[in-house]
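Encoded as structure tokens, the structure appears first; notes follow it.
Of the protein chains in this complex, all but one are displayed in their positions.
Moving on, here comes chain A:
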Amino acid sequence: MWEVVTIQVGGFANFIGSHFWNFQDDLLGLAEDSHADPVYRNQSLNMDVLYRAGETQQGASTYTPRLLSIDFQGSLGSLSSRGSLYNSAPSSDPLHISTWTGDVSRQVSEPHKKNLFLQSLYEEELEKSTSSVNGTHKFKDEELVECLQSGVQFWTDFSKVHYHPQSLYEVSGLYVDPEDFNNYGIGKGVFSSGLHGEEITERLRFFVEECDCIQGIQFIVDDSGGFTGVASDFLENIADEYSNTPVLLYTARSPGSYTRPVSRNNSILRSLHDAISFSKFSSYCNLIVPIGLPSISKSKATTTLNINDENLFHCSGVYAAALHSTTLPLRFEPPGPAVESQYVTGALDFNRFVTTLAGQGRQNILATLDVAMPAPPLTGNLDQHSFLESMYSLTPELNEDAEDFQAVESMTVHGALHAGGNRASILEVKDSISSAYESTSTRPLFSHLSAALCPLPIPLPFPSMFRNRVSQSGLLLDKPISWSQSKSSLDVHSIPMAARLRSSNAVLPYIEKRLGNLRKLGIQRGSPGTSLLRSWGLEKEEVEDMGEVLSKMVQALNPRLEESSDSD
């Protein structure tokens, strides 16, 4: 019951997703590991929300993400699109072709080599299946971390998760360079062309049919390229087919997409891409969370993390951690009838989660994502409200200073520590967060707090990016212990996390920019983008309607503007 289906569309979305599932895989592994910190054994997390149990034709049971991932053909690197679990031992020689008696010609493309990390996973599995006890490890963990640090090319290179054969869909026959697949228009027809849409919706149906009662769909899309065109058609289809199922959309933008436009045409193209993608998305989902800063290393994150912006493997890790934390309350085990759980509090279901943020008052469907990674200690010599101040936004194009007395928040804190390094109890977290709220000047109208005891485990294939003031359990030390390189997952085993989704008028610049561009470039008489929009299959009326919708969003958030703009 209460299943969530996850959909990842496009390159950066899949990088984020890959980290996300690594976290889940680590939680699953630690829960069964008798040597692990006991906090992991009583997570009170229902993993069935995200995972499905299955069985191969040979009768082996499987536990795989309830995931549909869509990307370019060839983006899976050394991973087969059928995953690795369900491949039956080849009953017959694959070179023997039973359906054709004529000639066979082979065309072999250059194989992608498995990197050290994937090789070590593979050998671990082999050992497990041959049940040889304590085989000597050929690979040192340091080597594995090192090989990932700079050598990640595909999102599958650092994934330690087994995927279901229905999960990975490669879009073939596009006839464009991935580099040129960079705007809404170019991806527009892909979903409806050939059998792509058919196959994609079939796969989604496969996962939904298994759900006893699906609570929602979390959808991550790479917002910077042609996959927005694919995703918007897919979302339209979902809104139509699963009309009562709420959809939470993360629009993720990779740092690489923020390069300066090379020409005027290019800049028009990008502005319209942003405007059209956003307004298409906004009509098909219940909550949108834009993520992806132009340069995350220039944000407040840099006090605790040493991030290489250029490296997708690095920056996607931060976003994945934030996603994990925000959606954690959807998986909390429901509390017993009378007793308060000592492990989790503040369980939410998908629908309440979404309506809390987007359904009230202003019906603002755009939320921002803030995070503190790792979260600072709850108590101690630091003064209290710095806990909230330590959070920084992962949503771009915000007015960070906006004051909004109607803001609504949903905050998740898990694995919080005291200044001394002891784990804070749920009750203590609740108390200190609410007192932190009381002492701030801009208190939100409404805030929901979810808390869990269990911290975020750092899986081995997580990039080495912790500054050395982060201790092994994620405690922020005032003084670094020693000078060294960034710490890796070998030095930092888990971290406390705080993340919140916030619906406020801070998103005004984000919408206004898109509305402004749409008006200036697409709607006004003689505007330069009209022909471009037409080539994307958008007629004038439709574009005007989009403008209308966006301007209503702006007005809802900024009532003062409404009065002044009545004149036009």
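Keep in mind that, in the parts below, a contact is a pair of C-beta atoms (placed from the backbone, for glycine too) under 8 Å apart; a residue touches a chain by one contact, two chains touch by 3 or more; residues count from 1.
Please note the rule applied: contacts and distances are computed from a predicted model.
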- Message: When one chain of this assembly is omitted, its UniProt record names it as which of these: "DNA-directed RNA polymerases I, II, and III subunit RPABC5", "tRNA (adenine(58)-N(1))-methyltransferase non-catalytic subunit TRM6", "Trafficking protein particle complex subunit" or "Chaperonin"?
- Response: "Chaperonin"
- Item | Of A:Gly185, A:Pro246, A:Pro329 or A:Gly415, the residue in touch with the unshown chain | A:Pro246
- Looking at A:Phe234, A:Phe350 or A:Phe387, which makes contact with the chain not pictured? A:Phe350
- Who touches the missing chain here, A:Glu32, A:Glu110, A:Asp401 or A:Asp478? A:Glu110
- Sole touch to the unshown chain from A:Glu179, A:Asp401, A:Asp478 or A:Glu541: residue A:Glu179
- Query: Where does chain A touch the missing chain, residue by residue?
  - Reply: 1-2, 54-59, 62, 73-74, 76-82, 88, 90-92, 94-95, 97-112, 172-173, 175, 177, 179, 194, 202, 205-206, 208-216, 241, 244-246, 259-260, 262, 286, 349-351, 355
